[in-house]
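Below is the structure I would like to discuss, written out as structure tokens.
One protein chain is absent from this view; the other protein chains keep their places.
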Amino acid sequence: MSAPFEKLPTWVEVGVIPLVNVVVAFLVAGLVVLFIGENPLEAVKILIWGALGFGEGVGFTLFYTTNFIFTGLAVAVAFHAGLFNIGGEGQAYLGGLGVAVAALALDRYVPWWVTLPVATAAAALFGAAWALIPAYLQAKRGSHIVITTIMFNFIASSLMVWLLVDHLSPVGSMQPETRTFEAGGTLPELGGLFHLFGADMGAAPANISIFVALAACVFVYYFIWRTKIGYEIRATGLNPTAAVYAGISTVKITIVTMLVSGGLAGLMALNPVMGDQQRLQIDFVQGAGFVGIAVALMGRAHPVGVVLAAFLFGMLYQGGAELAFDMPTISRDMIVVIQALVILFAGALEHMFRPGIGRAFALMSTSQRERVVAEEERP
Amino acid sequence: QEVKPAIVYDLGGKFDKSFNEAAHIGAERFKEETGTDYRDFELQNDSQREQALRRFAQRGFDPVIGIGFSQAQAIEKVAEEYPETKFAIIDAVVEEPNVRSIVFKEHEGSYLVGMLAAMASKTGKIGFIGGMDIPLIRKFECGYVEGAKAVNPDIEIYANMTGTTGAAWNDPVKGGELAKSQFDRGADVVYHAAGGTGIGVLQAAADAGKLGIGVDSNQNMLHPGSVLTSMVKRVDNAVYQAFEDVQNGVSMEEWGGVQNLGLAEDGVAWALDDSNKDLITDEMKTKVEDASAKITSGEIKVHDYMSDNSCPAMK
Amino acid sequence: MISGDEVPGRMPGELDMQAPAAIALSGISKSFGAVQANRNIDLVVEEGTIHGIVGENGAGKSTLMSILYGFYEADSGDIFVRGEKRKITAPDDAIKAGIGMVHQHFMLVDNFTVLENVILGAEGGTLLKAGVSRARAELKRLEREYELQVDPDAVVGDLPVGLQQRVEILKALFRGADTLILDEPTGVLTPSEADHLFRILRQLKSQGKTVILITHKLREIMAITDNVSIMRRGEIVATLETAETTPEQLAELMVGRHVLLRVEKGEAAPGTPLLTVKNLSVVDANGVARVSDVSFEVRAGEIVGIAGVSGNGQSELLEALSGIRPATSGEIRLADGEDLARRADPAMRRRSKLAHVPEDRHRMGLVMGFEENENAILGYHRDKTYGRGVFLDRGAIEAEAREKMQQYDIRPPDPRLKTANFSGGNQQKIVLAREMERDPDVLLVGQPTRGVDIGAIEFIHHQLVAMRDAGKAILLVSVELDEIRALSDRILVMFAGKIVGERGPQASEGELGLMMAGVTPEEGEGESAEEAQAEGEMGRASAAEPKA
Partner (left out) sequence: MDLTTIVLILDSSVRLATPLLLACLAGLYSERSGIFDIGLEGKMLAGAFFAAAAAYWTGSAWLGLLAAIAASIVLALVHGFASITQRGNQIVSGVAINFLAAGMTALLGQAWFSQGGRTPQLGGDARFGAITLPGAEALRDVPVVGEIYYELISGHNLIVYVAFLMVPLTWWVLFRTRFGLRLRAVGQNPAAVDTAGVSVPFLRYRAVIICGVLTGVAGAYLAIAQSAGFIVNMSAGKGYIALAALIFAKWRPWPAMGACFLFGFLDAVSIRLQGANVPVIGEVPVQFMQALPYILTVILLAGFIGRAVPPKAGGIPYVKER
């Protein structure tokens, strides 16, 4: 994604710079709070307490974190192939259809642990399928994937409304949503786990899909950095011409990457649909697909980074809800603003502080470049 | 008894010029008259409903009132968790002992404004614009049609729904376009039951020199002279009543159950004030008041769409 | 040498000149990040002369001229134009100072007409109308004066390179340039086109204009320049009068030591053909024929060189042979294998023991963001040795990379280092180590020593000869005629997508040069005229003119 302007050590590259970017984003957010006439420090206190201060808060934080891990991974995987998947929103939406189909078909007959693998597969499949057409068009016809995935978000939204209103909602229902799943279509919540630590999760919807999310992280790590196809994906992302030279089919890589990316986005639906609401609702994705962009940018497209960034955004979402509750002048839209600032500073303006950091760093130590030269010049 | 009431508004927000605002007005009146403060919360998305209700219950607020049918599921869940807290819901029925379900006979009020529309129309064509296409809104439509036909059996009525999702409550541009299309086809009075979307409907009517009919709150003063009347749903009274009941130490048995508020209970009404007094002739007034009395007495029975999901008047 | 704001001093032997120099540079330095492209450069260019600048790839020639043109800003140093100190921080300043530049990579808007390209930036008014008609008249005049014919309404993207260059020259003249900088203008031209260009340059000079000419080709320097400056590693090492120097001296100054252009090698002992190409044609995505009807074979134990001006189909030929690009028609066979021409599958070619050192390591040969060890397996990453099943075996990969780095003396010897952090020569060695140590039967090599220092060049040449002696078939593509002649056992000359002839290694430079222009002596003048015609409106038989 980024052409390095100067060579800096890895820990500065993946540690210091992103951190500075995010900190600046939050400082600007603080200014916004100040502008509205509230005390930013007070706001941060409420936010952190709301997110981590009590069992239920933590439960909600983890619930949101789960969503963002999935969508963040989806964006991250695509980044590695040089693709920008802005369609996580639509893919997750379709993933929800997969979950609902599986749950509606099975919930009355089998326990949840039978439904879960089927729903997982269905979610991934539906999400992947929704990514397939943009992927194919990019690979074969060169249609810009950013534009096609945006278009597919809208098409997904229309398609799902049509399905939910006209086909999936039970007769006589006032809401366009499916019937509520029964026990066989419900994921166990983490309340038990919380009890082990002496905490009470209250009514927070955190559920075992978070383990699916963590498994997805491990999968992505091995997939990208340890497999041959991952190697090919990275080669294609970094230098498509060299990839072609190396006998890598960019068509295949584009399609495979997008299928995996779409699948991961689709998996996100497990959490809200099977874990929380136990029914498929209109607009249940609620922007998580877009949060994934911020998460992937902030997490530098690495699973560990994605988990950390997703947790941060989880905190923001839960803490932000508490904040809106306690500071009525600050609505929940504050989160959207922070999200925007993170995308701006960690993404579009990622190089803004690099020269400064580079200079500061050069003052402190010998750069890698000098080490290289020194070694090269050694007889 | 000390009360700590709380309200959770629906997505439209507390100043929607419609039923959320009516709830807000009721609560404010209570505050003014009794000095009892209350807390309220505006939802910004669906996932917050439960969280907000629960947060209020948890912090000892009582009663907790949810505005809007879309909160039904959330109230049901949270009411079970906090059986000692008194909940109320507007526009939906939740079968829990500690929940008061407040619904309105919108068909009765709509019948009256339907009559007024038919009488005010010069073209013999009137319109209806609903928000989200759900049975509740059909109930408005059906009552309106029945009332209009009671005045003029040959009247032509155009009806449109704005959409099929929650977004249909908040799309004034579309509301305006739908209204224009009905005006273009000859309608000269349009009744909306579309929340925020209706703002666009009334605006379009005012811009085109036609008449609109407001809903839920009294919207006559939005465009004085261009709003024929409003079908007022006394959510404010219901909210006030609920607060008052709790203050008076109502028991859980008395609290729970369904309140079905119609003309007889002052739950619905048509609005007449300075803004529209020139639009309503004495004859119109007499006729409507007459019908109102007959409905109250049971002489006229307006069909409730939601009782059987059908509307005989539109056949 | 100079201080303050005075006009910098002159080179020895020129003290008698009175008029201020057209251009004088003093103490120019410029670095790109860690790369010092120009180091404290002084240069004087006399009015009304053609001044040559030579230097190896990466010596900093283009950078220096781009600074003079204001395209880059120097880190330090001053620029004097006709004795006056000028602040040139943007091309606009240079244009105002009467400097024009034809860049190495053309700066044209493809989908604009010639006219639009010419007036861009010099429209002469807010509205286009007036400027356009004025420019049309001006183009007519320039056309007459300098034989610079181009259709003003032609879309530039449709024009052949030679004509595009003409548009660039017109752009500069249209802006009233007194000093014209040309950065490697002949790299893309046939000799006859180059001759035409030189005629234009002489004419410019005769009208008192100053020309700065960058080139690699010593021949051209000797033929046309009055003075010549030699650059090496970011510095000007000497400025000489052309009449008083020799190509040998220039070459020595360029590389910093005596150049040994011969490679020690024994007689070739060719065996059976390992690569057979029959009637191969390649048409690109735009429908342009890049390779037409090419046939040849490369046998075990020989190096076949392909000579030609760049852009005559060599790149496409290599790409077709390595499977990167499908051939349109014809046959490609490895040893006695089946025809592969239509199966564009580089992985399969590799499995059939064909290796390929691509012409451009940055663009194609390496993934700069990869660690060295990852690049060491690029293209071979699906081999069993690097991991079975779907996974890669990092340990095995690194161990092997470490070993190869030792063998090829790649520094620093750290397989975990990011490839971008190696120098150009070492990067090239990474590619060579990967492709040559795979024990291929057939090796395709494109520009093996581009941007590589002399020491490394010798090493690479030695490796190639060793492989030949081990019975491999090697196809070498290079624009460096010297390299082709030094290494090849047979030389094929490519022109306009065709192989126009074959010569032994003893063929003279002059002869090969003619063939590279499409003139094949045995086949008579007829064809050459035809080719020349086809190329555009270049001077007719001028290709046959003897080189100075």
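Which chain is which? They are A, B and C, in the order written, and residues in each are numbered from 1.
The rule is short, and it goes like this: a contact is a pair of C-beta atoms (placed from the backbone, for glycine too) under 8 Å apart; a residue touches a chain by one contact, two chains touch by 3 or more.
Owing to the predicted nature of the structure, the values given are computational and were not obtained by experimental measurement.
In terms of the touch definition stated at the top, the absent chain reaches A, B, C within the entire complex. Residue A:L349 is the one among A:L132, A:L349 or A:A362 that touches the chain missing from this view. From the set B:M132, B:I199 or B:V268, the residue in touch with the chain omitted from the display is B:I199, counting the whole complex. Of the candidate positions C:G48, C:P91, C:P326 or C:G471, contact with the hidden chain is made by C:P91.
Residues touching the missing chain, restricted to chain B, are 9, 12-17, 42, 44, 133, 159-164, 167, 170-174, 176-178, 180-181, 184, 196, 199-200, 203, 207, 222-223 (touch as defined at the top). Those residues of chain A that touch the chain absent from the view are 1, 3, 32, 36-37, 84, 86, 133, 137, 141-144, 146-148, 150-152, 154-155, 158-159, 161-162, 165-166, 290, 293, 297, 328-331, 333-341, 343-344, 347-352. Mapped onto chain C, contacts with the missing chain fall at residues 32-33, 69, 71-72, 90-92, 94-96, 101, 103, 105, 107-112, 116-117, 119-123, 125-129, 131, 171, 175.
Criterion: only the chains that are shown with their structure count from here on.
Arrangement of the chains shown, judged by which pairs touch: a linear chain-to-chain path with two open ends. The innermost chain, defined by the distance from its C-alpha mean to the mean of all protein C-alpha atoms, is A. Inter-chain spacing, taken between the CA centroids of chain A and chain B, is 40 Å. Averaging Cα coordinates per chain places chain B and chain C 79 Å apart. Taking each chain's centre as the mean of its C-alpha atoms, chain A lies 46 Å from chain C.
In chain C, no position touches at least two other chains. The set of chain B residues touching two or more other chains is empty. Those residues of chain B lying in contact with chain A across their complex are 41-42, 44-48, 50-52, 54-55, 69-70, 77-78, 81, 92, 133-136, 164-166, 309. Contact residues on chain A toward chain B in their complex (touch as defined above): 60, 161, 165, 172, 174-176, 202-203, 272, 276, 281-284, 286, 321, 324-325, 331-333.
Chain C makes touch with chain A in their complex at residues 33-34, 322-324, 345-350, 356, 358, 363-370, 374, 378-379, 381-382, 387, 390-392, 394, 411-412, 417-418, 420-423, 426.
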